[in-house]
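What follows is a structure written as structure tokens; I'll ask about it next.
Every protein chain but one is kept in place in this view of the complex.
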Amino acid sequence: MTVPPDSAKAWSVAEFFAQALAIEIEASERYELLADQMDVHNNREIAAIFRKMAAIEAHHRDVIEKRAGKARVDGKPAKFSWIGPSGPEAIDFEDVHYLMTPHQALQLARINEERAARYFEEIAATAQDPDVRAFAREMADDERRHVVWVNEWIAKFGAEERPAEDPDPPIYQE
Amino acid sequence: MTHQSSPTLSVVLTGSGGAGVMTAGQTLLDAATGCGLYGLMTRSSGPQIRGGEAAAMLRFGAQPVLCHGDRFDVLVAFDFENLQRFAAEIPMDATGLIIADPAAGETPEFLRKTGARVVHVPMAKLAKAVPGGRVSMVALGALARLIGLPEDSIVGAVAKSVGKKKPEAIAASERGVLAGAAAAADIEPGARLVTPPAADKPRWSLTGNEAAGLGAIKGGVRFVAGYPITPATEILEWMAPALQKTGGVLVQAEDELASINMIIGASFGGVPSLTATAGPGLSLMIESIGLAVASETPVVVVDVMRSGPSTGIATKSEQSDLNIAVYGLHGDAPHVVVAPLDVGDCLMTAQWAVHLAESLQTPVTMLSDQALGQTRAVIDKPAEASFPTRRAVWTNDGEAYARYALTPSGVSPMALPGVEGGQYTADGLTHNVKGTPSSQAKDHIDQLDKRRHKLEAFDYGAHWAEIDGDGDIVVVTWGSASAPIREALAAARAQGHRIKLVALRLIAPAQPDRLAAELAGARRVLIIEQNHSGQLWRYLRAHCDLPAHVTPIHRSGPLPFRPGEISAHLQKGLES
Partner (left out) sequence: MNMSATIERSFKPADYKSSVKPVWCPGCGDHSVLLSFQRAMAELALAPENVAVVSGIGCSSRIPAYTNCYGFHGVHGRSLTVAAGLKVARPDLTVVVASGDGDGFSIGGNHFLHACRRNIDLTYIVMDNRIYGMTKGQPSPTTEPDWDTAIAPGGTGLSPFHPLVVALASGANFIARSFSGDLGGTARMIVEAIRHPGFSFLQILSPCVTFRPDQQKGWKDIVRNAVVPETDDPGRAARRLMTDDGFNTGVLYRGKRPPYQPAPLASMDPSQLETEFDI
């Protein structure tokens, strides 16, 4: 769901926070899994970048949880279907490569943060509940701030693409 | 275990074109054993599916009969079509009697040469003369009269098999039998049946394949997957309804590769499982038997050996799959191989095989053969065998679970799917104690040691071999070769010779210490088996210290060992 569903217009505050939380949890978990993959493939630099992104998302998740405060749906945390599409902030597994450069990894991260920002901006513009609009505005601003951080980070690395030739041929395993 | 110290009578029925030789043989067996005799029956046929030439070979005695003798006393030929095919299998001599239909034409030369007496009964003509008459019934009637079998025992046997639904069939059979008996009234008889024993012990009539199926179910097998192959198909066909009745299931798989993997899957789920095949099928299963070894999944694979190599002679017996059973797996993959000794022993050995597989979490290959599997024998009802079949199963005790933990016995408890906390992935990949794939030297060696140790440390008990007699001549053998050897030994012992027999039931792992104990002090050791290359002999040489004077005696199928043939070998051994 790179764009909010139509039903988002009618969300309550509790539903909004449930979705926001799900988005941050997923983003964080996804970065952790990608960091694990990079660790297994001995690309420590990218692993470190993804772990840092995971930490940023996890922190964001904690912040949202606090902000959500007591807002609950029917006395329980809002349930969502496990089988929905990925949130706007989670990198697709198919977009990475074990030789990807920091530049490429951070580009991906920025794309995701921008997507998340647009997601929340859409809700801020169209939600019926004024509180939801306000909270969505805050989330969008958070994500925009993330975009700025990532851009600053990108600036520190050269615009390096991965080499066309992989000097390590693939290995037979079985 | 048995030997023939009292006379026996051997009869062969031959005919073709749907004359009913096979059914007649069964009827004759049922009739004679219904009178209290013991007996066995084997069959041979041409390659045609129907209408081919067929021979039913039977032998009767006052004690359990577990192999054929050296010659046939009576041959009843419904006709002589292609009888030459069976020449080597139906030895006769001048003491024999041939009952033939004169309409069948001239007696074949190979039979004339035996010197047996030929008598004529016009079976076809007599059969046509009575309503519903069949050649086979006329023939059995004549035979019955000549060998001293009451005619009504034949009719009784027909009635039992045909059932009450067909009184006309029974009546027609009776007419045929009586016509044949009448026609034989003026013929001078030859050899006659012995008097049945007085004792009335409970007895069974069954084939080795049926016995194996029963033994497996008694051992706890409740899942079978199999693919039809001669001569193992009857195991599957007998077990299918038997499993339905006892809470199990049989699935016919699309091939042997599916069969072995299905039973691995079922066993992984906790259900003792079995498949049955022959040499070509065993070859197909080899890779996955190795998977069972590596993943420590118990299964039983019954190989009803037939004459090889490759497609070979599907309907004939041979003991030539020992090599592939023991050595066939790639890598170092020790596992258990057992072999039953006679038709009745198929039951206990199959039950034992299940017990070994489950206790050791390993595949067990049971090497039966066509001579056992497709021979129908009358035996004393076997004693109940009891093996505490137990698979070590993990229960959640709060400790972290390691499926392939290194234990003192080498056997590590198996978590069954459905048990919370026991989740693991069974693997053919080399793995560590948790089952996680590992290429580490320590893990590989640890697991190899574990799997070897669990087999070597196990107490196989007395069933590893049947030992009888004593003496400084020792005969070592296995499988269906045992029965003719026993008969030859009985004759030798009756002449005062002292010979020990070691009939191995546990082929792998080898038992060098126990075998050495049995061979200690032997002046001469004969290793006798039915294969071209001496597979058991070479296997024992590889694993055991054999004494200097070992005489390997081995020849291929398709012909069975006969007691006289063994006696000739023994004679040479005794003389030297």
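Labels A and B are assigned to the chains in the order they are written; within every chain, residues are numbered from 1.
Simple rule for what comes next: a contact is a pair of C-beta atoms (placed from the backbone, for glycine too) under 8 Å apart; a residue touches a chain by one contact, two chains touch by 3 or more.
Nothing here was measured: the structure is a model prediction, and the numbers come from that model.
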From B:223, B:352 or B:387, residue that would touch the chain that is not displayed: B:223
Of B:243, B:371, B:411 or B:540, the residue in touch with the unshown chain: B:243
Omitted-chain contact residue, chosen from B:429, B:467 or B:544: B:429
Positions on subunit B where the hidden chain makes contact: 33-34, 202-206, 210, 214, 217-218, 222-223, 225, 242-251, 253-255, 257-259, 261-271, 273, 287-288, 291, 295, 378, 381, 415, 417-429, 435-437
Residue ranges of subunit A at the interface with the undisplayed chain: 1, 29, 33-34, 36-41, 43, 81-86, 92-98, 100, 170-174
